[in-house]
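Quick one: this structure, given as structure tokens, is what I'll be asking you about.
With one protein chain withheld, the remaining protein chains of the complex are depicted in position.
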Amino acid sequence: MNHKHAKIIFVIFVNIIVLFGCSPIVEKNLVEEIAPVTFWSIQKGEDENFRMSTLIPPLVKEKKRLLSVQVDLLKEGVKGFNLKYYRELKVGQLRMLLISDEIAAEGISPLIDTILTDPDISKRMYLVIVKGDFDEYINSQLGVQEDLDYFLYRMLKHYDNQGKMTVVNLHEFMKALHSPTHSPVLPVFEAGNENFQYQGTGIFKNDKLIETTNNLEEQIFQLLDNDHFLKYLTIRDLSFVLGHVKADVQLNIDKAYSELKLNVQLNGRLDEVGREYDLLTREKLSSFESEIESYLEKQTTEFLKKLQENKVDPLQVGKYTLGPFSKPLDEKEWSDKWGRMEVKVDYDLKLQPLTDIKND
Amino acid sequence: MFRKRKSTGIGNRVERSTSQKNIPITLEVLRERIDNMDDAKIIEHQTQNNKLFVLIYVGTLIDDARVNEAVIEPLQGCVNEKISDCISVSEITDISTLKEAEKKLMLGSVLIFDTIENQLFAVNLKNTTGRGIETSETETILYGAKDSFTENLEQNITLIRRRLPLTSLKSEKFTVGSQTETKIILMYIEGLTNPDFISIAREKIESIDYDQILDSSQLAAFMEDHNHSMFPQFQQTDRPDVCAFALGAGKVTILVDNTPFALNAPISFFHLFQSPEDYINRWIVASFLRILRYFSFVLSLLMVPIYVALTTHHYQMIPLQILFVLVDTRSRLPLTPFWESLLMLLTLEVIKEASLRMPTKSGQMLGVIGGIVVGQASVEAGFASQVLIVIVGISAIASFLVPNYLINKANTLIQFIILILASFLGIMGIFMGIILLFVHLNALTSLRQPYLAPVAPFYGKDWLDLFIRGPLVWMKTRPEALHPLQKWRYSRRR
Partner (left out) sequence: MSGFSLFEKTSSFNGVYITLMVNRMQMLYFVIIMPVFLIYPYMIWIIIIVGLLSQINIFMLSKWFNSNYASRGYEGFAELFGERSVRLLSFIGLGFILLKLTVITLGYVEVTQHFIFPSLNTNWMILFILLICWYVCSHGMTPTIRFVVIAFLSTAWMFLLLFNFLFQPFNSIHDLFPLLPYEWTMKSWKAVVFIFSALSGPEYLVLLAPWFNTRKKVLKYMTIGNVFTIFEYVFLFIASLFFFGPHYLEENRFPMMEMMRYLESPVFERIDMILISVYLVNFVFAISIFMLLFYGATRIALKRTKDQTTKSGFAVCCSIVSICLFINNELLWKKATNQNILLELEIWAGALTYLLIPLFLFISLRRKGRV
């Protein structure tokens, strides 16, 4: 048998395999036979551990419905979905994982680990904590809004790395979770009957949700850590709004890890003032600036105090203890030191006023 | 690398014909030979000093008027001793063997038999009427020279010689084909072209032993190093400027009689993507166009296989919105993506091939019908998904960007092979197919030179005229891959 015959026989062999559908790949991924789901919502179950739900079908034209199953284990849920629906649900396009705050408070490590081991699931999947009943919200919106899941995903993608809102994907969460000093954060949404809205940043201690930021804390957090940018910084107490605020944050920890100096330089525009203010002169403007500065300093110190009490570090202060030539602190040492650290906050505000100011 | 040239090829044939050599040439023998040839003419005439001469010629090969003017009239007025002195035509030869006589006769000479001295002459009066020089239709360009080769060998040589007025431009003549006796001219520039190419080409031409060589592509088939490859190992062109360019770069050009297509060799895979227009456009534009050609070649090869791989194996890779559309439309189709694409591609090939064979007007109609029926209707009838139609359409259009027609056809076949691999092993299969393609190209040779030349083996300087077409002033040297004897294009350089 010469070389050419071998080639021909090889080609025939391959053709036979293909034509008779004898593929070495057992799993079938033909698009017409699968239902790629974009999100899983996991809530506390009634009898079992979890209640998982997702939207099917993913088709454009067919009417959607919510599928949910009660399960002990996550992957059991996937199997449960498949038994309920004529297409096989595939997780390769899973874009969001919505976890209820009840589960988050107990720790989400087991859930996350299961998801990590699945090679199909992307590390870019967004994690979201949901307060309230998400299923209820979805059910109420099914008839009203098409492709709700997709647009939810687009929203998260839009705000990713843009400031304004905390958006965290699986990889970022895992990196923070494994870091000895950094506490992971996740966005918290509240789902009601009619609406689904952003609440703030959920702060985790290890894998347990312990705290959600309130409005002002959230803004401070966005400025200090998450992209250092806010489109609108609203301060109700002083009733004004700063626009396009950029923060330049400098952290300094002394050698003994006893004192933290936080210098924040804010650049922004005065967008709206809700009270009577005369900001036409330099003097008045600067007094206004210092009023805001001291207010922010106070609030930030309080926010940091709260974090210190909880021994969590979502602002990644801990990484400033690392130096090229020094031995790093381990997790326990750091949390001890962090809890006792004295914090000095200094804001430096640079405002662009509403109108041109007079020079006198 | 360089083999000693075998010098046996032609000798054999000469020996075979020695048996005929000894037959004495008489009128009877000649008459017998042209028996049953309706167009053969035998005319007897007398000169003024009463010598009898007989003219034998094939009327369809020679113009009667020219015979009259060039042979009969001078002979009738001939007073010289020798007949050959009377004829003013330059090409007049004595003939001593019957074989030679037959050959001359059939190639368009008038045989003159001198009955007194029993001597035979051949006067070449070959009818040179053919079509005039026209614009190339296979390699059309907007700007640049408009002339192209014709079926006339001499004229073709003239077209090249006009562009390269060099005494070092050699043209060696060979005759190939036991039936066709096709004249073949091997052209090269002595002192520039690598002598290996010349000797390999010579050796290959001389070793051809076949009855009919009617076209240059047939000649190429006998000269190729790899007969089983889909890739052409000779560049076929009907543009004299392309040939002149190739000769000047250090290649050899082979002209075949009665074929308007010359062969250039050695070529590389990348030559298939070069168009004569590249050297006319501004270099940045030309580079962009050339990259676009490579890109569309890849596109035309891979788009449909990627569609099949993605829809069969890797739904994860499809962007979410398109995936929704695909799931939606594919759910209603009876065929799997592989069969769907295979049938669509086959249909497209049928339309392409049909429109090529049709007269121009009906060809246009066919295109319209094909477009509407195959595109719109098959989607509506539920045979194919819109996404596939778009993809097949784009890949078909992209395939037309490759200037070389032969590779254009091979393209489709490669596409089928990759398609099968894609349906079998998904993305992995596609890349296995590409690797196999690369391995194949890597092992190919053209005139024993590597086919992927400036890339593998690597010649850095040639990259200036590879994926991009660098400015001409930068291309100071001739392609290194061709190992020319004169490296520099600049004459003042050394």
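Labels for the chains are A and B, by order of writing; each one numbers its residues from 1.
Operating definition for what follows: a contact is a pair of C-beta atoms (placed from the backbone, for glycine too) under 8 Å apart; a residue touches a chain by one contact, two chains touch by 3 or more.
Please read these numbers as outputs of a predicted model, since none were measured by experiment.
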| item | value |
| --- | --- |
| Contact with the hidden chain (one of A:N82, A:S122, A:N139 or A:N263) | A:S122 |
| Option from A:T114, A:S179 or A:T234 whose C-beta touches the chain left out | A:S179 |
| Touch criterion as defined above, residue of B:P195, B:G382, B:P457 or B:P471 at the omitted chain | B:P457 |
| For subunit B, the residues touching the chain missing from this view | 1, 313-314, 316-320, 425-428, 430-432, 435-436, 438-439, 442-443, 450, 452, 455-458, 460 |
| Where the unshown chain meets subunit A, residue by residue | 3, 10, 24-27, 92-93, 119-120, 122-124, 161, 171-172, 174-175, 177-180, 227, 316, 319-320, 322-328 |
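Criterion: only the chains that are shown with their structure count from here on.
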| item | value |
| --- | --- |
| Subunit A and subunit B: spacing of chain centres that average the CA atoms, whole Å | 64 |
| Residue numbers on subunit A that touch subunit B, as the complex places them | 4, 14-15, 17-18, 23-25, 29-32, 34-36, 38, 57-61, 90, 92-93, 95, 120, 122, 150, 153 |
| Complex contact set, residues of subunit B against subunit A | 228, 311-316, 318, 320-321, 323-328, 330-331, 333, 336-338, 420-421, 423-426 |
